[in-house]
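A single protein chain has been omitted from the complex, and every remaining protein chain is retained in its original position.
Naming follows writing order (A and B), and every chain is counted from residue 1.
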Amino acid sequence: MTARGIPVGAWIGLAGVGLALVCAAFAPWLAPYGESEIVGDIWQPVGGDFVLGTDNIGRDLLSRMIYGARTTIFVAMAATLLSFSLGTLLSFTAAVLRGWPDQALSRLNDLMMSIPTLIFALVVLAVLPQEMWILILVMAVLDSTRVFRLGRAVAVDIAVMDFVEAARLRGEGTVWIIFREILPNALTPLLAEFGLRFAFSILFLSTLSFLGLGIQPPAADWGGMVRDNKDGIIFGIPAALIPGAAIAVLTVSINLVVDWLSNRTASLKGGRS
Amino acid sequence: MAEPRKGRASGIGGIVTARISGGPVRSLRARYPLLVLLGQRIALSAGLLLAVSLMIFLGVEALPGDFAQTYLGQSATPQAVANIRAELGLDQPAVSRYLDWLGGVLRGDFGQSWASRLSVSDQIAGRLGNTLFLAFCAAIVAVPLAVGLGMLSVLYRDRFADRFINVLSLGAISLPEFFVGYLLILVFGIQLGWVSFPSTVYAGMPFGARLQAVALPVATLVLVVLAHMMRMTRAAILNVMSQAYIETAELKGLSAMRIIAHHAAPNALAPIINVVALNLAYLVVGVVVVEVVFVYPGMGQYMVDAVSVRDMPVVQACGLIFASVYIVLNMVADILGILANPRLRHPR
């Protein structure tokens, strides 16, 4: 696979994701001002003294966008990693053990999935204290239900294959079967899903923050910045749209990369698309 | 949000393939497999609803800290806290409070708001109507459009129209509702001035004015739900078109129209109905954010406000209603799928 073989869409996606990651990693060095430093008048226009203007209380929007990238990506990534570890481990265990552990986990999962994610999150966040680690945990647990469903479907498909049966007949233990027989074969679909779940986590976190239930001020995150600046819309001030667009661009970028990766692996398997 | 939604693993397939067995039930199942399946599916939903009500109740029960304390603030006297606990019924044992609450819910009584001391049911009644109106309008526009575009996409498979629709829908899936909403407000509400913002509706509002008020929220919902529904419709039809019996029809020398209308459509119907119902369920949830963006007086906004002031009876009521709508729509999707299956309609 050479660089020339990568389609334009994937290049755009890679560039978008790369830019966001650089902002997240080097926020303090890249941002011209501090995260919650008031530097000027409120809602100054784009392209004046401040590249992206200022927000509802006169903070530099560009600086907050850069710091926001850090918070948004960190929380979403943490939640996705946690959700994946939890979902994959439980789903593989269920698929390999079958019997009552599978029944119990699957029914619990069905129950959790019968409540829409956002509604579930609202009920839970109404009760729990507003802390970042709690937010990450809630997002991870809710998201892990989706990972569990996919992981179980994939693992059950693999677990009934003859080579897993051969391993059982040899007398191999559950750990070997999960990590050496099933996991290597489940990685491709799971990696594609990881990208999709990460994009979804960013959207979900932004939605929660937008509703005032996610990241708490004064920390900057993109969803919260939309909320901060939404009142400007009535006066025709587009400050709220800038973080909104950032969220859209990042999730589109991730989807483009995932799309490319899954097409690529599909053609590697010899699929005649 | 745009959650990637796929066919549910535990959907129709799981139920249909359930092993037919067992003494007296066996004859019943053998003779009326359809009725038995429908009964099972409805019973499953009822069970889920009960479990969800328990989960929502227990969620509140598992609160860290004392709610009466939080409610009154740190400076409250112990006597005041005790009074408020008694007033809210928090001094009763949990089981009896759950049964009381559930009994009330079944009679349509969701109790009293902690914040306003008003009846939750009265507050919800009008708002639920507003929300359903919004979702209904969005569905009326989105469903035919999505199914039509999906079919168009299949008809022009791998040609320009299909690729164009594909790229656009990939983009649309990634857009947050609030971004679409504010963009529409800025363009159509503020700069062009075509519609008013916020989207206020009130009782007794003329129908035309009401439609105008919901135009932007509906447009937002349609944009958000359209891409998913279209992509899933396309996938469902393509799946049917790749079946061997379509090749048989082609080798019989039938016209493309005949093949699609007579051979593909009856089999694509069930998956498409499923796609539509799933997306309607999603619509009901997507409404929450859209209502907040447009300051639309519906259930979603009510719930978000209640969550931020921790008004638990309202949160419980809204959570239960949203979850019920979701569960019922999923059930309808499965039931229609079962009804559309010829193997079950015409048992051996």
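The rule we apply is simple: a contact is a pair of C-beta atoms (placed from the backbone, for glycine too) under 8 Å apart; a residue touches a chain by one contact, two chains touch by 3 or more.
Here is the rule we use: contacts and distances are computed from a predicted model.
**Student:** There's a gap in the complex where one chain should be. From "Xanthine dehydrogenase family protein subunit M", "Multisubunit sodium/proton antiporter MrpF subunit", "FeS assembly ATPase SufC" or "Peptide/nickel transport system ATP-binding protein", what does UniProt name that chain?
**Tutor:** Of the names offered in "Xanthine dehydrogenase family protein subunit M", "Multisubunit sodium/proton antiporter MrpF subunit", "FeS assembly ATPase SufC" or "Peptide/nickel transport system ATP-binding protein", the absent chain's UniProt record gives "Peptide/nickel transport system ATP-binding protein".
**Student:** Based on the whole assembly, the unshown chain contacts which displayed chains?
**Tutor:** Output: missing chain touches A, B.
**Student:** Among B:136, B:164, B:194 or B:245, which one is in touch with the chain left out?
**Tutor:** B:245
**Student:** Among A:143, A:181 or A:259, which one is in touch with the chain left out?
**Tutor:** A:181
**Student:** State which residues belonging to chain A touch the missing partner chain.
**Tutor:** 1, 5, 161-163, 165-166, 168-172, 180-181, 184-185, 267-268, 270, 272-273
**Student:** Quickly run down the residues of chain B that touch the omitted chain.
**Tutor:** Those residues of chain B that touch the unshown chain are 19, 21-22, 243-245, 247-255, 258, 262-263, 266-267, 342-343, 346, 348.
Everything that follows uses one rule, which is that only the chains that are shown with their structure count from here on.
**Student:** Taking each chain's centre as its mean C-alpha position, how far apart are chain A and chain B in Å?
**Tutor:** Between these chains, centre-to-centre, one finds 22 Å.
**Student:** Would you pull the chain B residues touching chain A in the complex into a rising list?
**Tutor:** 1-4, 6, 8-10, 48, 51-52, 55-56, 59-60, 62-64, 167, 170-171, 173-179, 182-183, 185-186, 190-191, 197, 281-282, 284-285, 288-289, 292-293, 303-304, 306-308, 310, 312, 315-316, 318-319, 322-323, 326-327, 330
**Student:** Write out the stretch or stretches of chain A touching chain B in their complex.
**Tutor:** Going by the criterion above, the answer is residues 9, 106, 110-111, 114-120, 122-129, 146, 149-150, 152-153, 196, 199-200, 203-204, 206-207, 210-213, 223, 226, 230, 233-236, 238, 240-241, 244-245, 247-248, 251-252, 254-256, 259.
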